[in-house]
Each structure stands twice: as C-alpha cells, then as structure tokens.
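What you see is the complex with one protein chain gone and the rest in place.
Chain IDs A and B follow the sequence of writing; residue 1 opens each chain.
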Amino acid sequence: MKQKLTKTLSVFLVLVLAAVMFTACGKTGKDTPTTPAGSDKTTSAPTAAPTAAAQDDGKVFKNRVTIQIPVYDRGVEGQAPVDDNYWTRWIQKEFGDKNNITVEYVAIPRTDEVNKFNMLLAAGDAPDIIFHYDFPAAVAYYDAGAIQKIDIDMLKKYAPTYYQKNVDLDMLKYGVLNGEQYFIFASRPTAYNYLTMIRQDWLDKVNMSMPTNLEEYINVLRAFRDNKLGGPNTIPLAHRLPYPNGYFANAYRPYPIPEEELALYSDLSVVALTWEPVKQNIKTDNLLYNEKLISQNFALDSDGTKAKADFVNGVAGVYGDYLTKQGIIDVLLSNVPDAKLSLLPATAGVPKGGVPAERAYWPFGMIIGFNSASSEDEVKATMMLLEWMIQPDNLFTLQNGIEGKTYTIGDDGLPIAIGDYKGEERLNYNSNKDLWCLVIEGKDYGSPEANLKVQKTTYAPDGFEFLIQDRYEECVANQKYWYTDFLFDTGISAVSEYKAILQEKFQEFYTQLVMCPPSEFETLYEKYCKEYLDAGFQKIIDEKKAVYERMKK
Amino acid sequence: MGTQTMVHKTAKPKSNKPKRGFMYYCKRDWQLYLLLVFPITMVIIFKYFPMAGLIIAFKDYKILKGFMGSEWVGFKNFVEIFSNKDFYRALRNTLTLNGLDLLFGFPMPIILAIMLNEIRTLWFKKVNQTLLYLPHFLSWVIIAGVAYQLFQPGTGMINILLRNAGLSEVPFLTENTHWIFSYVLIGVWQSMGWGSIIYLAAITGINPELYDSATIDGAGRWGKIRYVTLPGIRSTITIILIINLGRIMGSSFERANSLGNPIVKEVSSVIATYVYSAGIQAQKYSLTTAVGLFQSVVGLILVLISDWISKRIGDEGLL
Partner (left out) sequence: MPSNQKKIKHSFYTKSKIVDRAADIFIYFTIAFLAILCVLPFVHVLAKSLSSDAKVTSQLVYLIPKDFNLRAYRSVIGDPSMILSLWQTVKVTVIFTALGMFLTICAAYPLTRKRLKGRNIISVFFIITLYFSGGIIPDYLLMHRLGLLNKTASLILPLAFSAYNMIIMKTSIQTTVPDSLEESALLDGANDIRILVQIVLPLCKPILATLCLFYAVGRWNAYQDSVFYITRQPLYLLQHKLNLLIQTTNTTLTAAEAQPDTVTNPEVIKSACIIFATLPIVIVYPFVQKYFVKGVMIGAVKG
C-alpha cells in the first residue's frame, strides 16, 4: 500500500519535470512564425524584378538571402506588432519577394536598445544593420568590433541612390573612423517645428513690444511677473530641467568661433561646463531663477510635463517645445479662450551685440553600420533594401500609406493624412517612421516650399500656421550664424565612455548653480568645474586635443 | 566531494555512533534526495550556469570576444571602482537609505499585521487588507509622479494645505534630509501592506489553544500580543530580517531614479544609479559585473554572520 503510493508519487514527480522540460522545448512551433527561407524556394522565385541597382548584374541572388533589420519597439498601445504588420509584409512583397530576399524584422525595445543590441551581439544573433541615433553610442559598437568596413564600391553598385544622397549631403565623411568607412547615414530634412512661443496678449497688456535682445526680454519677463498676468502663481518663463545634452549656450558663443574652441567644447553629447559661454548662460539662468522669472520647481520637471501644464493652463507666458497639432495650443485655448500667441524671436535670448547662433543639426539622422558578422550577400541584400526604400515612390507609400485610406491628396498636390483610419493598412506609430528611419529622418516632399507647407498643416493647429512660417523665415535669415560641430576623423572614445556620467553630473551641477544665491555662484562654479573635469571631462578634452592637433599637422 | 567533507565533519562529535557512508544515507533518505533533485537541477541550470559570466569582473569584456576570449585584467575593474569618488558617495547613500529602510520599513509590516489581526469585523479587515497592498502594484515611475504632484514646493497639494493652515512649506523632496525621510516613508508606505501578508500567514499558523490558555491566565489584549502572537511569528521575523540584512548593499534602480532629482543628488545617488550611468550606458559590462560581485559578496557575508548570531542567541537561522 504505502510503497504503491510512494511509487505513484515519484513517478508523478518525474512526469511533471519531464513535462516542464518538454514544454520548454516543444512550445516553439506555434509561437515563432516559420520563415519562408530555404534554398528549395529559389527555383520558384527566379529573381522576378531586380532593382535598378542590380540590373546590370542580371540577377543578384540565386539562393534566397535572409536579412535581419532592427526596428524600434516603443510599446505603443493599439499598434500591430512592429516586426510583423501590414507594412513589413508590404516590404517583403514589394521588395523581398521580387529580389529573392527574405526581410526579417528584429524588435529592439527602445528603452533598452543598447543592452538588447549587446545581447544579440554576444549571442551572434545581431541583425545585419546595427544602428543608433547617437554618434558616441555608434562609436562604442565600432569599438567593440561589431561594425564591418563598408565597401564603397559595393555601396555604389547596389545602393547608388542612397550612396548619392550621402555624397550630395556630404555625410559620408562622418562615418569614416581611422581612415575607413564604417557608417552610412539616413538624411535629415530640416523641420521648423521647434519654437518658442510668447503670449502676445500678455505683451499687449503690459504695453510692451516684442523683445529683440536679452535685456529687453528679461524686462518683459519682469513685467509679466509684476503684473501677475497668469494669476498669483505666474511663471513668466516655463523652464524645465534641460536635456543633459542640449545645453549649447549659443547666445554666448564667440562669433566667429575659433576652430579649436569649437573642436574642444562644442559637443552634442557632453556639455562643456568649464567653457566660458556655458558659464555665462548658467549665470543668466541663475538670475532668472533668483528673480522668480522661471519655474521655481524646474529641477523636478525632467520630462517637461510641468512646464507644459503651466503653459497650457495660462500660468506661464513663454514656452518652448516641439509644436504639435494637438496637445499644446488647443489645450491652452480650451483653458484660456482669448490667449494669443507669437513666435519669440531667437534674438530675444541673445545679449546686446551678440548673434543669434544656433547649432545646425547634423545633416544625418540614423547612423547605420553593418554587422561585422554579416556575410557579403547579406550586406548586399541590405544595401538593396536601403536603395529600394529611398526610391521616392516607395518612400512616399511607406510614409503616407494608401491613397483614399490613410491619406488624400489636397488641392496643392500634397497628401493630407486621414488620422482615424483603422484598417490593417493604417500606418504604424509616427507614420511608420521606425521603418523608414533607415533612409530619412522626416518626411520630404521634394522642395523646401512643399515641406514647409506640409509641416504647417502637420504641426500647427488651424489658425496658428504662422508660427511655423515665422520660424521658417527666422531660420532662413539667421542661417549665416549657424554652426556645426567640429568633425574629427575618428571616434572620441572618451566621449562614449564618460558621456552618461557627465550628463548626470551636468544636471546635478546645473541645478545647484541655477538655484544658488548669486553671491555664491563663482565659488560653486569653480568647485563643480574641478569635479566635472575629474569625472572624465578632462580626458575628453585631452583626447580631442590630441586628435585635433594630429589633424592640423 | 562536498558531501564527503560534510560526513567527515559531522561524524566527529558523534563518535559513539558508528561511522556510516554516504550510500547509507542515500538509501535511508532517498525520497528526500529525490525531491531535492528537481530544485537543484533547476538552480544549476538557470542560476549557476550563468554565474560563470561573473568572471568578466576580472576581464576586459568585449562583446565579440566573448566571456572566455576576453582579456584577463585581474583586479583592474575593482581598482577603477574603488578609486572613484562617485562610487563612495553612492555606497554611503545606499547604506544610509537601506539602513533607514530597515529601521522603519522592517517593523511596519509586523505592526500592521498585528493590528489587522486585532480587527474583529471581518469585512472591514478584508477590505482594508486589500487596499493596503495596492501600492505594491504600482511602478515606481507612477508612484514618483504622484508623490511629486503632492509634495513639491509651491504647487504641491500638501504644501498648499500647509500654507492654507498658516504653516510654512516643507521641502519634502527638495532638501537633502527631508528627501531622505520622504524616500524612506514612501518606501514604507509602498511595501507595508504587501510585507504584512507573510506575518498574517504566520499568525494564522499559531495554535488557537495558546490564545485560549492565555485568556484563562488573565492576559489582556496586549498580553496576548506579547506572549502569544509575537513569539508565534518570531522565527518568521528573524528569517526576514536576516534576508533583508543581506540586501543592504542592493537597491532598486527604479525607486532611486524615479524619486531622486538633481537638487538632492548628493543623497539620492545610489549604487544602482551609479552603475547605470558608469557601466550600463557606457557599455562597460565588466565594471557593472564587478560592482555586482562586490555587492553579492558583502550581502552573503552579512547573511552568514547574522545567521550565525541568530543561532547563537537561540533563534532559527536560515540554514
């Protein structure tokens, strides 16, 4: 009796474990979609329509080639799977099947992309393209040996349009590290939707004209404060904790800027805390803070939601952000129906005698490298994908979808999106951007005028298109003062290494410097500069200096 | 090998008993060993295999060279960490915050469990118990968002109430000392309901006859708590305390990162946040692993010491 029970139980236990192990191995079939790859398929798909690039070759691939392309997963609610949806299938049908290529998409969690790429690399599973928006991070992949050299001739042959675009926009040089080409780039059309708005009705109330320099601007802010135009808690300027990599101190930079200073201190990733212009800019922020002209809680507002709330509630008078059709101005109007807005000119931030300099974006968007483990065929096929995607017709469809369903053509011949289309052809998050970010960073309709027109209808709510127009005109007028960062001929690895820690430090030091009484500013600044240099900034300067001097020789 | 030395060790004091080989015990307790096979297999596969990766703490890990192919660098990674001022700041803050967490956060679930146990109205008890454990289900990002809406200076609800009551504002989250206590109290609030479950279960296991005889002895409510309930859950308390002591070096990145802000960075930066910016974001996995190894070793040592102490004073231990 007893023994029988024991035996039954032990058998049961073994079975349970076996079952567990079995499910572990057996679960596969259902969950992972089977790939149609396989050499036996080649006969049935004899290179139907080779792309323009491959025409001189006759047919490119006798055997089916499978390429893996990364795609960001942002967890957007209500969206089809990023790696398997109407548009990835469309790419497979229109590009893959015609070229005997299987395009697989690999979802990369946007929030953990570096970890995910490193895991994939460690496991030898990384996709054929390795990309990043951020140059130092891309250099880190290169340092790890994950990126292969790009054969320019191959690029010319299989992706001539893509190559030409890189040449036309003079982008190739950015991808040269130690004399070899490692990265190519998606282009970046200019957008005019980042702008600073000021409450025109407030200006009218205090009877002041639009400020044209910093001194006037501060006086306007003081008037906003003193007249309590936004109620008892008026915040003249809605200020958030700055992005740790967006503090350029443009208004205080010397003009024209000496090249060596540009090389050592102007960097998208790391703020040059020890540089005089940055000091001056922080000092101004300190003044604004101590005079209660900016949000007193700015340091707690790391994502900008509080600044936005202050503005749309009518508490704040000046606010800078990426303009969107919904969520800013329309909300402001629902809270304060008689609010009027104007563009705050860039000169308002510049002290008398200065120039409205701005950092011109890099001409490139996504930075693209090929996995060092990819075979020649895979690289070729990936290049063909880039080439196919950059063709205007294909790109247009990817960005706008299907006429009559996801967009209609307006009187001016430009597409107007149908926002609420729910069918399977609906575009993924942000007009499929995570698919076409491989070739371009925004929508491009062929001419600056067309782009401006579309941007006005895309970003500005009805009746506020003038904001974009004004910003555009300002950009054109000020363009002569704009600068781009110095281009080193190799990656600065100290930047990749210390970037994150310095960014964190900058936010800490900036906050303390802005919030301290003006009398303590100098001593505190000295102290922080020393700590900043010790934390890695000195190493960055040294490395940059060495490279700079070598390049000048 | 391990079992042989074990047999040797335990055999010594009991010299009057005949020495018996490993096979004897295997035969006698085979059912127990059989049961153990399952968890041991799982632990070896899923916990111990990956631990081989810890060697990169002593290497200059390059993703493409792999764990084995990367170059040995000895203690270089550790030297790098221990020569960094920021690491010491993070270490100090970690110990302070975790110490305070232990001081306030550890007793609270026990008190709560005892109080809940004193409630006789069944529906009241059930409803409140469910509500009390809700914060455990909110992520720190959300909790921090709510906390800032409530506690920030000027426009935070609590400070508006304080002002209206004619009191001065309290910089709950913007002054170092206040922030530390806000951090700890929010932590206590978040975990107390969830933490009390284990004690409630332990209290349920207490033999009701003990309460009856305590009543007969004339013990009041307090007496019963003191002489029946607390002794009944004493071993659970000890165990949880020992486990928590081992975690004194660890901290949740999410919690420190969400509740922290640049104003109080001096006290809010902990090891987890330090590792995030110095190691993970810079893709320096060797450094990350070295810090982790340091935390683990300290944790394990603390556990073994407290376990030993606990046994010395006659309590149950982990082992």
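Just so it is clear, contacts are C-beta pairs under 8 Å (C-beta built on N, C-alpha and C of every residue); 3 or more make two chains touch, one makes a residue touch a chain.
These numbers were taken from a predicted model, which means no experiment stands behind them.
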Considering the whole complex, which of B:I81, B:V184, B:A202 or B:A282 touches the chain not shown? B:A202
Against the chain that's been left off, what residues of chain A make contact? List them. 2, 5-6, 9-10, 13, 16, 20, 23-25, 27-28, 31-33, 73-84, 106-107, 109-112, 115-116, 118-119, 122-123, 125, 133-135, 137, 188, 191, 193-194, 243-246, 268, 302-303, 305-306, 308-309, 312-313, 322, 324, 326-327, 330-331, 334-335, 361-362, 365, 429-431, 433, 441-442, 458-459
Residues of chain B in contact with the chain not shown: 2-3, 6-7, 10, 22, 25, 29, 31-33, 35-36, 38-40, 42-43, 45-54, 67, 112, 115-116, 118-119, 122, 124-139, 141-143, 146, 149, 157, 189, 192-193, 197-198, 200-208, 217-221, 223, 232, 235-236, 239, 243, 246-247, 285, 288-289, 292-293, 295-296, 299-300, 303, 316, 318-319
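Here, only the chains that are shown with their structure count from here on.
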Given the complex with chain B, which residues does chain A contribute to the contact? 6, 10, 13, 17, 114-115, 118, 121-122, 137, 140, 144-146, 233, 241, 296-297, 299-300, 302, 372, 496-501, 503-504, 507-508, 510-512, 515, 534-535
The residues of chain B that touch chain A in their complex are 31, 34-35, 38, 41, 62-66, 85-86, 148, 152-155, 173-174, 261-263, 265-266, 273, 276-278, 280-285
